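For reference, the structure I am asking about is given below.
Only one protein chain is missing from this complex, and each of the others stays in its spot.
Right, chain A next:
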Amino acid sequence: MNYTLQFGPIWDNRALILDGFVTTILLSAAALVLAILIGVVVGTAATAQGRTPRLLSIAYVESMRNIPLLIHMYFWYNGLAFLKIPAFWCGVLGLSLYSGAYVAEIVRSGIGSVPRGQRQAALASGLTNAQAMLFVVYPQAIRAIIPSLASVFSQLIKDSSLASVIAVADITYQASAIEGQTFRTFEIYITVCLLYLALVTLVSQTLTILSGTRGDGLTRRVADA
């Protein structure tokens, strides 16, 4: 073992690394927004009165969750190559469809944690179903689900590295390119590890802090009951 650490070649490629890091952030952010949208719609459908929305919701969650994310990536990029969707958006689609199923499960349980009478009271006062969800149910549900959401969000950021297999130039992709050029394998991957660690920690800690300071009403209500 006489390996000498050389971060020089890594520093020389800092523009590529930064570019990859920005792509990772953009990819995760776009997938996150879509996953939340999917999760809210599908998760709400799971709590609907009617049978059809509930069945559709279950079908979505089960089919999306039970396919490996890597296959999602190949499917959108290679399987549907004739659609000519840019690689970046294939990555966004695969990630958001897959993570959206997990968000949906969390949203469903969050809505379930709000006492049934809350929605009834909102409806009884003349609010529409959508208004009752928006003003009464969701604001209470979100406090209950922030910790679980934080874990899905950090999972999503980590999962975004799989988009490198369909040539999305994220940080994982750039790392392997730099590795091939410089042969500084350890140095480049320790750099990438630290960058992922920083990003995921930042996102999950932000959400944890948010839930800690804003959950007062709900926790007290639960404590009183």
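As a working rule, a residue touches a chain if its C-beta (ideal position, glycine included) is under 8 Å from a C-beta of that chain, and two chains touch if they have at least 3 such contacts; residues count from 1.
In this text, contacts and distances are computed from a predicted model.
Chemist: Would you kindly match the missing chain to its UniProt protein name, picking from "ABC transmembrane type-1 domain-containing protein", "FAD-dependent oxidoreductase", "Amino acid ABC transporter ATP-binding protein" or "3-oxoacid CoA-transferase, B subunit"?
Modeler: "Amino acid ABC transporter ATP-binding protein"
Chemist: With the missing chain put back, one of A:Ser125, A:Ser151 or A:Gln181 would touch it. Which one?
Modeler: A:Ser125
Chemist: Looking at the whole complex, which of A:Ile17, A:Met64, A:Val136 or A:Ile157 touches the chain that is not displayed?
Modeler: A:Val136
Chemist: For chain A, which residues reach the chain that was dropped from this view?
Modeler: Where chain A meets the chain not shown: residues 115, 117-118, 120-128, 131, 135-136, 139-140, 143, 217-218, 220-221, 224.
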